[in-house]
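Only one protein chain is missing from this complex, and each of the others stays in its spot.
Order of writing sets the chain letters: A and B. Residues in each chain are counted from 1.
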Amino acid sequence: MNHGRRILWTRVAFIAGLVGLLEALCRLHVIKPLTMIAPSQMVQELIALAWSGELAEPALQTFIEVGASFLFSVTVGGALGAVVHALPRVRRTLDPLLASWYAVPFFVFYPLLVALLGLNVLPLIAIGVVFATPAMMLSTLAGLDRVPRVMHKVARVHRLSQLQEVRLITLPSAAPHLFTGLKLSFAYSFIGIIAGEFILSGGGLGYGISYAYESFETPKMYALMLFVLLIALVANGVLHVWDRRLARRRGLA
Amino acid sequence: MPTRKAADAHAVLRGVTRIYPGGTPVHALGPIDLDLAQGEFFSVVGPSGCGKSTLLDVLSGLSPPTEGSVSFEGKTVAGQVPEGIGVVFQEDASLPWLTVRDNVAFGLRHAGTDSAEVDRRVSYAIGFMGLQDFTGAYPSQLSGGMRQRVCIARTLVLQPRLILLDEPFGALDQQTRLLMGDELLRLWRETDATVLLITHALDEAALLSDRVGVMSARPGRFIDLVETSWARERDSRIVSDPAFGTVTGRLWAALRPESMKAIGRPQP
Partner (left out) sequence: MSRLTFNRFADSLILVVAILAVWVGLHAYAGDSAISAPATTFAFAGRLLVQPSFWTHVAATMEAFALAFAISAAGGVALGLVLGVRRFAGDVAEPILGSLYTIPKVTLYPLMLLVFGLGMSAKVAFGVIHGVIPIMLFTIAAVRNIPPVLLRTARALRLAPVKTATSVLVPAAMPEVVTGLRVGFALTLLGVLIGEMFASQRGLGFLIINGINNHDVRMTTAVTLLVVIFAVAANSLLLAFDRRVHHG
């Protein structure tokens, strides 16, 4: 068995062990059913929820919001990063703002966004965007900073046009950092939006969880939490695999 | 094969200086006058930081001279790198996201050469640089010296008439260096190109070149031009020729005081 496989299987075994332990603790009532239901029950509940069609609507809302926020952050954040990279003075001015962006607890602005945009999906998407765009911007800046200076010379020696240089040299050279930007944009869109739904009662999966909690529907609450967890896992898994493929394309994996 | 006309100036620098602008402007180069004869093998030696790479940038059109003019094949070089000049940089300039083969083909593909011709030339250049076992490898899987060979092959396939090389063998051991020098000589003879080679190694300059320019400490100027008068058919076995010692000795005599200046120890 090769090294990568061993790591993967150890990871799977570790998670399975944890889940098994949790299952046993719940089944033996060491953890009270009112506190947490067993993982197997969560799965059953989730399947039942999906089957009854109750899951579709909130899930769809959350997907649309996260998708919109992700696309917007990546394009706008990437473009802003490129523009700011070309303007050192603007960059210096924005530097303190960007450096303390993630130190600001943004959740405190949620009520304000609702007041500004109304209680619909827009403030939720806006929250995701506010959270995710600077990450993409910072990653783009980092990526462009790390394009070796000699690469520009290579482009000139081959007499590439500006557009060709961006496409054939700059973008592939900055790709690893841009990819990090994609990952962070997704994660921050997801976190910001679910939290927004939760705090603002704005519909979607986040609101589903808080509603189930407040109406003492513990099983349903855990089913939805499991679903959110699964989305995070699947998305991370996909990005991880893609990342590895990218690294392999540079002979690094 | 076109006949060699040693008398024709292939590239000409007249009164060239280069000052890097900035808070404290750096006078890096010149003034320099230089005529590279058609088909000549010219080497540049000089102390660290004296402006050798700057000379290469200006000659190739990558950066403009602050004063003076540069021309290649009778046309003024300004603003862009003219067709017919190939450059191998001092830094590793292999493209990490492309395989060796795609790296070497890079320039041709974007010059719109037809694919059969690309294949033929790329295979030849890869074989010439001894990379045939690594065509599918990525630069991160190669040693520094091999990456530099990839960059040389990438320049070679474009069949440049003037080849500028900036310390191309810097990452190689002495033995491989000598053999790569032989390959470079073979390339030079076969293509009839004009070669300008920047190097740290005096023996390399002495054995490969028709002429060696010795540069002063920054701002770099030519303080000596040494003619070797080797036959065109030559290889690294020249090292046992007594004349080789004489040439190398002359280079070092000119360079020693400048090198001492460059490390901050002026001659008494």
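Throughout what follows, a contact is a pair of C-beta atoms (placed from the backbone, for glycine too) under 8 Å apart; a residue touches a chain by one contact, two chains touch by 3 or more.
A quick note: this is a predicted structure, and the numbers were derived from the prediction, not measured.
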{"item": "Contacts of the hidden chain among displayed chains", "value": "A"}
{"item": "Where the missing chain touches subunit A, by residue", "value": "6-7, 10-11, 14-15, 34-36, 89, 92-94, 96-97, 99-100, 102-109, 111-112, 115-116, 186-187, 190-191, 193-195, 198-199, 206, 209-210, 213, 221, 224-225, 228-229, 232-233, 235-237, 240"}
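Here is the rule we use: only the chains that are shown with their structure count from here on.
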{"item": "For subunit A paired with subunit B, centre-to-centre distance based on mean C-alpha positions, whole Å", "value": "49"}
{"item": "Complex contacts: residues of subunit B adjacent to subunit A", "value": "57, 60-62, 80-81, 83, 85-87, 89, 91-93, 95-97, 106-107, 110-111, 137-141"}
{"item": "Residues on subunit A engaged by subunit B in the complex (per definition of touch)", "value": "148-151, 153-154, 156-160, 164, 168-169, 172-173, 175, 249-252"}
